[in-house]
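Got a structure for you, written out below as structure tokens; questions coming shortly.
The complex is shown incomplete by one protein chain, all other protein chains being positioned as in the whole.
Labels run A and B following the written order; every chain starts at residue 1.
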Amino acid sequence: MHKSLKRYFPVFAFPTLAAFTIGFFIPFVMGIYLSFCKFTTVTDARFIGFGNYLKVFTDKTFLHSLWYTVAFTIVSVVFINVLAFAVAMLLTKGIKGTNLFRTVFFMPNLIGGIVLGYIWQLLLNGILAQYQKTLTYNSVYGFWGLVILMCWQQIGYMMIIYISGIQNIPGELIEAAKIDGAKPAQILFHVTIPMVMPSITICTFLTLTNGFKLFDQNLALTNGEPSRMSELLALNIFNTFYGRTGYEGVGQAKAVVFFLLVTIIAIIQIRLTRTKEVQQ
Amino acid sequence: MEVKKVKHGWLLTVFFSLLTVAWVFPILLVVINSFKKKVYISRKPFEIPFGKMFVELENYVRGMEKIKFFDALKNSLFITICSVAVIILCTSMCAWYISRVKSAFSTAMYYLCLFSMIVPFQMVMFTLSKLANMLHLYSPIGIILVYLGFGAGLSVFMFCGFVRGIPLEIEEAAMIDGCTPIQTFFHVVFPILKPTCITVAILQTMWIWNDYLLPYLVLDIKRWKTIPIAIQYLKGGYGSVDMGAMMAMLVLAIIPIIIFYMFCQKYIIKGVVAGAVKG
Partner (left out) sequence: MKKKLVSILLIAALTAAAAAGCGNRDNNENAADDKNTSNQENEAVDNDNGGEDDLIQEVSGSVYYLNFKPEQAQQWKDLAEEYSDETGIPVTIETAASGTYESTLKSEMAKSEAPTLFQVNGPAGLAAWKDYCYDLKDSAVYKNLKSDDFALISDDGQVQGVAYVIETYGLIYNKEILEDYCETNGAKIKDVSEINSFAKLKEVADDMQAKKDELEIKGVFASAGMDSSSDWRYKTHLANMPIYFEYQDDDLDTTDAIKGTYLDAYKNMWDLYITDSTVEPTMLSGMTGEDAAAEFSMGEAAFYQNGTWVYNDIAGNDVDDEDMGMLPIYIGVGDEQNQGLCTGSENYWCVNKNASQDDIDATLHFMEWVITSDRGRETFRDEMGFVTPFETFTEEYQPENPLVAAANEYIDSGKNSIPWVFSTIPSEGWKNGVGSALLEYAQGTGDWDAVKKAFIEGWESEYRAVNE
């Protein structure tokens, strides 16, 4: 079996391998190399060492968008997960209309970031206009606008995952806790939450990476206005690449830094929450 | 599973009903505004269009003309359906191969796929668009290859997780019966993989249908625009923003999604859960 299959490499593995090489591997390796170069297109790259990285860390817009992104990610991760978990808890109590509610809450997820951005721009600007403000008045409005938008989009998705986690808790466990006289809060913190830890791991991972990599919504909602103050990292990198000739190398270096950050955070996050999971 | 009736269940139902209305309100607002004369949209977004504010389908007609909506829809459909089909076929085969053939290559491929899931698109954005341009992958057909490459990570990873659970004996039995590996795969393995196929298909469809940046950079957008690109183009492609056309096109962009959701709701929700558990 093993041997005969091996000969079929061209049929089974080659198409994916070729596409993966073109679509990911070469661009990735080239990207790392180019971050040490000065270039305007791929063919005129000239090696310059760490010059681009120096520029990255002296670029005020980058540092601003870095902390802006961190703040945004933390806030949105907390909001989305707490709210999604709360909704999931309430929707597993068997109230009337549960299915309809679930369906509706999940729906925004299927709508693309660009479309979402414009929907919320209309709504939020409409509300803010009552107070003589707009979303791009300053970066704080844009920040909360994005948080609200992300909550609307992602709560449904996370809720679905939490619901399945909660439904997988054996009923006897909770019954036993009740018999032992545990209060609802105790059940929540000592039974339910530890038991849905795998769901929490996955949801925080998803919201964390989604928050960090957010681009479309940012582009459509505020486009970084005013003065690039509501610009998240992904948009900052895009604008560096395509904003001014001669800064492609800096953009690529920013992208490498961005990639390292995402990777480190993802690894740390998984380590942290995995240790808290209950062995089943 | 049986859950005991909760106290004040009706209160919760009322609360959630209100929340549901609030949840669909943004979309409703866009629908309402899509029938409003464009100069009134940003000034009076919350008013129902009556009298001189009401413009019937004018915004729709103008918007469709401006961004050639049906071309964009056609492109989006073509790219999404073909890419997803190709991804499922190729990555399931690849996943079976690297799960069954133990070699350094298989292991390396597996971990590379895992790794590629974390890498943000910005990292390869510039080089990928240049490479795709050099290889003339800027057509809706070419971009399928790019999607296969960039989407391979998640799919291979998920299929691998599933293939490992399939008992070897079934495949070996088929081989002994004289099946070639290709026959074995399509007659035996692939049918077993069906639930995972649906999960992968759902996740990839949600991604590719809504993707903006990759097609924007890779496609020759003079000739082919997808729906998100066409919508973004309305923003500045004509000087000022035509809010009327924008609202109408947002509505049209949402409709296919709602239809898709209504028909496949069960699978979508299951797919998301399965995807999350595997991920």
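Criterion: a contact is a pair of C-beta atoms (placed from the backbone, for glycine too) under 8 Å apart; a residue touches a chain by one contact, two chains touch by 3 or more.
Remember, predicted model here, so these are calculated numbers, not experimental data.
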Any idea which of B:T13, B:S42, B:S106 or B:Q265 touches the chain not displayed?
B:S42
Return the single residue from B:V55, B:L128, B:L145 or B:M243 that touches the missing chain.
B:M243
If you put the missing chain back, which residues of chain A would it touch?
40-41, 125, 129, 132-138, 223, 225-228, 242-246
Even though one chain is hidden, which residues of chain B still touch it in the full complex?
38-39, 42-43, 66, 130, 133-134, 136, 138, 217, 220, 222-223, 233, 235-243
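We take it that only the chains that are shown with their structure count from here on.
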Counting only contacts in the complex, chain A reaches chain B at residues 1-2, 4-6, 8-9, 11-13, 15-17, 19-28, 30-31, 34, 41-42, 90-97, 100-115, 118-120, 122-123, 125-126, 129, 152, 157, 160-161, 164, 167, 171, 198-199, 202-203, 205-206, 209, 212-213, 215-216, 219-220, 233-234, 237-238, 241, 248, 251-252, 254-256, 258-259, 262-263, 266
Sites on chain B touched by chain A in the complex:
1, 3-6, 9-10, 12-13, 16-17, 19-20, 23-27, 29-30, 33, 41-43, 45-46, 90-91, 93-94, 96-98, 100-103, 109, 112-113, 116, 118-128, 130-132, 134-135, 137, 145-150, 152-153, 156, 168, 171-172, 175, 180-182, 185, 206, 209-213, 227-228, 231-232, 235, 243, 246-247, 250, 253-254, 257-258, 260-261, 265, 268-269, 272-273, 276-277, 279
